[in-house]
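The structure appears right after this line, and notes come after that.
Let's turn to chain A:
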Amino acid sequence: MISTPEFIAGMILLVAGSVSVAYARPKNYVTRLINLEIPAWGLLLVMLHFNESLALFTFAAISVLSTYIFVRTIQKREGA
Partner candidate 1 sequence: MIDTVMIACVALILIGMAATIAARDPFDKLISLSVMIAGVFPFIADRGYLDVAIAVALVAPISTIFILMACRRETA
Partner candidate 2 sequence: MLEEPVRILIAAAICWLNFVTVDLIFKLPEKGGVIGATAIAEQVEATGGNKNGGFMMGNIVSSPDASAGTLLAACGVYCSGLFGGLFAAVLVYIGNRICYDPGYAGTTGCLTATLIVYGAVQSGWFAASDFIAGMVIAILTIQGISSMYASRLIGRLWRIRSRFIRAGRP
């Protein structure tokens, strides 16, 4: 049973979010960082379709940590 709505919506989010990160319209880092949240939530929906409870926990924690690291890196680069 591949056609649950979680799986379809998650795949749409993954593809459209990845394309929007690649071709960001105002071409700066903040736009790419906000667009990067879209495929993250799409991956969470796809994991939900396969009933991966522990993966959901780990992914939610790691997503926030990676966002923090990206923000610090961007500030370092723009300050220098």
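Selection rule: all candidates are chains of the complex that A comes from, given by their letters.
Throughout what follows, a contact is a pair of C-beta atoms (placed from the backbone, for glycine too) under 8 Å apart; a residue touches a chain by one contact, two chains touch by 3 or more; residues count from 1.
Predicted model only: the values in this text are computed from it and were never measured.
Peer 1: Could you check which of 1 or 2 is in contact with chain A in this complex?
Peer 2: 1
Peer 1: In the complex of these two chains, what residues of chain A are touching candidate 1?
Peer 2: 5-6, 8-9, 12-13, 16-17, 20, 25-26, 28-31, 33-35, 37-38, 41, 44-45, 48, 51, 53, 56-57, 60-61, 63-64, 67-68, 71, 74-75, 78
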